[in-house]
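Data block below; observations after.
Note that one protein chain of the assembly has been removed; the remaining protein chains are unaltered in position.
Residue numbering begins at 1 within each chain, and the chains themselves are lettered A, B and C in the order written.
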Amino acid sequence: MPSHHGTSSRSSLPLWQDDDGGSHASNSPTAMNSENFTLSEKTVPASYVRQASEARRGHERLIGRLLEQGKCPAEGWSEATVELFLNELAVMDSNNFLGNCGVGEREGRVASDIVARRHYRLSHGIGRSGDIAAVQPKAAGSSLLNKLTNSLALDVLKMAGVRSVKSCFVVPMATGMSLTLCFLTLRQRRPKARYVIWPRIDQKSCFKAMVTAGFVPVVVENVLEGDELRTDVEAAERQICRLGAESVLCVHSTTSCFAPRVPDRLAELAVLCAKYDLPHIVNNAYGVQSSKCMHLIQEGARVGRVDAFVQSLDKNFLVPVGGAIIAGFDEAFVEEISKTYPGRASASPSLDLLVTLLTLGAGGYKKLLSDRKGGAAGQGADHRRARVSRVYVALRVLPVPLPQRGGRRGRHPRGRGAVRQTAGQVPQDAAEGGKCG
Amino acid sequence: MPSHHGTSSRSSLPLWQDDDGGSHASNSPTAMNSENFTLSEKTVPASYVRQASEARRGHERLIGRLLEQGKCPAEGWSEATVELFLNELAVMDSNNFLGNCGVGEREGRVASDIVARRHYRLSHGIGRSGDIAAVQPKAAGSSLLNKLTNSLALDVLKMAGVRSVKSCFVVPMATGMSLTLCFLTLRQRRPKARYVIWPRIDQKSCFKAMVTAGFVPVVVENVLEGDELRTDVEAAERQICRLGAESVLCVHSTTSCFAPRVPDRLAELAVLCAKYDLPHIVNNAYGVQSSKCMHLIQEGARVGRVDAFVQSLDKNFLVPVGGAIIAGFDEAFVEEISKTYPGRASASPSLDLLVTLLTLGAGGYKKLLSDRKGGAAGQGADHRRARVSRVYVALRVLPVPLPQRGGRRGRHPRGRGAVRQTAGQVPQDAAEGGKCG
Amino acid sequence: MPSHHGTSSRSSLPLWQDDDGGSHASNSPTAMNSENFTLSEKTVPASYVRQASEARRGHERLIGRLLEQGKCPAEGWSEATVELFLNELAVMDSNNFLGNCGVGEREGRVASDIVARRHYRLSHGIGRSGDIAAVQPKAAGSSLLNKLTNSLALDVLKMAGVRSVKSCFVVPMATGMSLTLCFLTLRQRRPKARYVIWPRIDQKSCFKAMVTAGFVPVVVENVLEGDELRTDVEAAERQICRLGAESVLCVHSTTSCFAPRVPDRLAELAVLCAKYDLPHIVNNAYGVQSSKCMHLIQEGARVGRVDAFVQSLDKNFLVPVGGAIIAGFDEAFVEEISKTYPGRASASPSLDLLVTLLTLGAGGYKKLLSDRKGGAAGQGADHRRARVSRVYVALRVLPVPLPQRGGRRGRHPRGRGAVRQTAGQVPQDAAEGGKCG
Partner (left out) sequence: MPSHHGTSSRSSLPLWQDDDGGSHASNSPTAMNSENFTLSEKTVPASYVRQASEARRGHERLIGRLLEQGKCPAEGWSEATVELFLNELAVMDSNNFLGNCGVGEREGRVASDIVARRHYRLSHGIGRSGDIAAVQPKAAGSSLLNKLTNSLALDVLKMAGVRSVKSCFVVPMATGMSLTLCFLTLRQRRPKARYVIWPRIDQKSCFKAMVTAGFVPVVVENVLEGDELRTDVEAAERQICRLGAESVLCVHSTTSCFAPRVPDRLAELAVLCAKYDLPHIVNNAYGVQSSKCMHLIQEGARVGRVDAFVQSLDKNFLVPVGGAIIAGFDEAFVEEISKTYPGRASASPSLDLLVTLLTLGAGGYKKLLSDRKGGAAGQGADHRRARVSRVYVALRVLPVPLPQRGGRRGRHPRGRGAVRQTAGQVPQDAAEGGKCG
């Protein structure tokens, strides 16, 4: 069985994990500020300038530590330090090089001052045509921003409970489209696969993520245990056996959800994936703020197989809508996903995440998580009824035919809302193949 | 075969095209400002206040005209008016409702002040899970921003030469990923299709756009006419015939490119598509600024079939990297694409485009286009050599096997750089089917 | 001798105190927003627009209440509301009128965008050549800003303990220069006066305030009572008698100071001023944050005479250095001071104060005061030694001759630091005049 782990040389993702730190160059650019501080002494007494330059070193040390460790700082930075840093990044990009305004197609030109300012003059986006996580020759500042943000995101995912996560990157797409990207990446590994095994969760965009990628979602209905709707792991295995593992793209599980649905039995699904050599993609949309969701992913990766887990930026990190983090336990696979994105991409969600994490610091982020824990509990109750009915209605109108559920009708407590499915899509004889017996 | 033109009721895309649109309401909210202006008269003489309120009406008239016509204003707005308008949009979103800061998961919360400010407190993103062009109940301001931007984009595309374009929308993805979205949408219409007919253009992200969507690019080499590399329309038709039209997803043509490659023979390809009832997707990456490229698209749609054309935001409109406009001549198909995007999306590229168009105005944008025309001409020459060799190298390393070109080897002036292709991917017998004779 | 209370018609200072102020106008400007909201319904469902326009009314009601009452709002405003309001003010100023960019000397033009933005495009300053508190015909917004700020400042002074204060205005000058302005105003009322009776306080700028205005400070040394240096009221009266009341410009007392100096016996000095019909100017530099200082002023005005009291903006309101509030118990006198300032003035300190008070709200400001109370107590002790010795040194080098203290040498516990004075300046026989004896 071929490993899903590649052997890529990984030159493009963050290097902060490495302990040997790389080139501690002495080909350093010259000590600019020291010259300018000295010039300041013509005007302001040397002792005041010395104190001020000491103070600047304070900010620089923070930035230096960030660059060295690639980790979310323990304490949040002041807005002054954050903006100082963003300005430093901006002057590293070629659109802000002085005397660089000749004719022709200069990269990164921006027509509106309002727009230039709101992006802190960082206009090159992230990535290259080949890889959304790659560095750009003309945009060292934007590239650093991109790498740093990914590195801090990795740090926060570990901190939030998925300690063995190996690699991740921020994409300027919402969770649904990011899941689509994961499925499209897997297609290249599993060209014969047509189905995605999907324990039912009534969120329209998750469903669309599979359909848009061109796959047929195989809905596995949940079972009612007490008050809760829980994953029917046996039913999932039956579907895999029925369809044949090679025609299954992956198992697509979910952590964060609303009652009565509870998070999927992730560990058991992960074991199933390992058993059948199936990829496992986890929709962890709002799960970073939940220690339970994060623990499930960590546990899944420990006992079985989890290839990637995807989380939204907005609710988890309180930034504007439109970004996600794609993370995984195998650097090569995560890199493969990042290389599937065709072209450069907006740096805006990365910038928002970086600023937010620097401003909050690890401490502030933990506090935010614990503050929301209380709120989320109460809210769960509030949303219970509203959500369930709303999404059932939503799913009912889906235009795409779903494969038959194999006679499990009526198990669902709200059977009236069950999705109509056409049987013809799924070959009945597919169940004969694989290890199933 | 069903028409590719749908009959959707199109409630979600801009309505400014409608002529009967007029202001139906008299259930208007109350005249707030007039009250506050009156209160101001306690402090400042009534005549000054009257003059000031007249002046405010000037700004309001600009905003009113924008809302009424949905068109790029003739003259650019001052930054003061633009920011006034953005502030107005922001207070329409529920995250900025007063007294709305109770416990629980309020939508659109933002942790960092820096982040909130740089988005003008518009944090809900655009679209809904069902449709990136749809309005959000909790975010009337962001929804209006989204609709308006799409409407202005449509206006500018018309102004730039594609007069009969019917619908478009901005996506927070670069051109490549936007093309991928178009291909994924077509897959649902043409489930049996596996190939994309692609007159060769050496841009990595265009190639990846097809591969990522799960399709096999069928490269049609260009022919050398004088100094120029031009589309081999006959070769394209031969491929269609060889593969069978129903196994072809679409023709994927390109307008903007660097010498010696010239824009595709779009009209002839469009006629070909009409003849074989094939979709036609145009990569117009940097073409909005070129009256020639825009004319080709307009002409193609007139004499044949063009389903969608995709253009980048950054170079065409001088905004930061990361957005694109997907446009077409059939509202239903454009809406279908917008509904394929799973989930909400970042409003950042839309905001950038809106601000830029309002600031420049139609006049300013036209001037920008004509200024760049001169620059672009000289630049073409500069880039000629560099670009050609660079992208050949890039394509050489692509890991995905391409279908055989059918013995046309050696026609390309730089044959040494030709892409290696494996024949096995494309069924030889496919050529028998279709109308080809 | 004429009363120091004038009979000015006071058309220029805030009118919020008046009860009959109400909204007289029905010549209101038209309901702009309602039209634009209606236009929005072409795009976004009417129900969402209605909700958004309701939400806007929330912000407008806050602004309306501010305009109506001229008082610090109970709760602080969000930054969104504050910036909305500042934008509204800006569009009322003629430099932001549309189509108003013809040739010639347009008022309020600003060359740098950075500068324009940081002032929220409010560039006309405050006041007119005749009166720093007057409204400007071309700048209704800046005028409103000026009036409102003065009105809020008055409200806060009342709230902080000086309940019977009648009028005040913000000046873009520090406390020292503001005191100078008060002394220069008094000069016009008391053309023969040459001396200012000044219970010693070792702050250089207070001393300079008198000297710069052209007056001779008559230093009244404090007496040691227990640990504290307290006002020698009898000595002050002796000086008045010796010099003759008509040659005394005013008594210049101080509230906020560092130990061992304690606030002046303000009530007793106020009674003295009433007895000799002398103006009384109080340096209340950092006293707004001290309920004790504010109580002393209120009590002084109740039992005797206080003409004006001056407080710094920076420490009292946590804004950048450079502004002060001049306040008093007689509107006519305060207006007289405001009319003494020749020319228009910077609106920057007013803008800072307005934004700060709107952001904090009355509640936030009170909390700030009580938070600082704790800190200030500890600090007093810390500064005790350092301050006393530092300022003694400072005073010793003052170049201006002081009048003789009349043989009171040695009373001061740190006599070695006493200021050298020349006798010749003060006529010995002056003591015979007045009511003294």
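We adopt the following convention: contacts are C-beta pairs under 8 Å (C-beta built on N, C-alpha and C of every residue); 3 or more make two chains touch, one makes a residue touch a chain.
As the structure is a prediction and not an experimental result, all values here were calculated from the model.
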| item | value |
| --- | --- |
| Among shown chains, those touching the left-out chain | A, C |
| Omitted-chain contact residue, chosen from C:Pro199, C:Gly244 or C:Gly323 | C:Gly323 |
| Touching residue (missing chain; options C:Glu60, C:Glu83, C:Asp232 or C:Asp330) | C:Glu83 |
| Residues of subunit C in contact with the chain not shown | 79, 82-83, 103-105, 108-115, 118-120, 122-126, 129-130, 172-177, 179-181, 184, 187-188, 203-206, 208-209, 211-214, 314-315, 317-323, 340-349, 352, 355-356, 359-360, 368, 374-376, 378-379, 382, 394, 400 |
| In subunit A, positions touching the absent partner | 14-16, 18, 21-25, 27-46, 48-60, 62-64, 67-68, 70, 78-81, 83-84, 87-88, 90-94, 96-99, 113, 116-117, 121, 135, 137, 140-141, 143-144, 147-148 |
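By our rule, only the chains that are shown with their structure count from here on.
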| item | value |
| --- | --- |
| Touch-based graph of the chains, sorted into line, ring, star, complete or other | line |
| Centroid distance [mean C-alpha coordinates] between subunit B and subunit A, Å | 25 |
| Whole-Å gap separating subunit A and subunit C, where each centre is the average of the chain's CA atoms | 54 |
| Junction residues of subunit A, two or more chains touched | 113 |
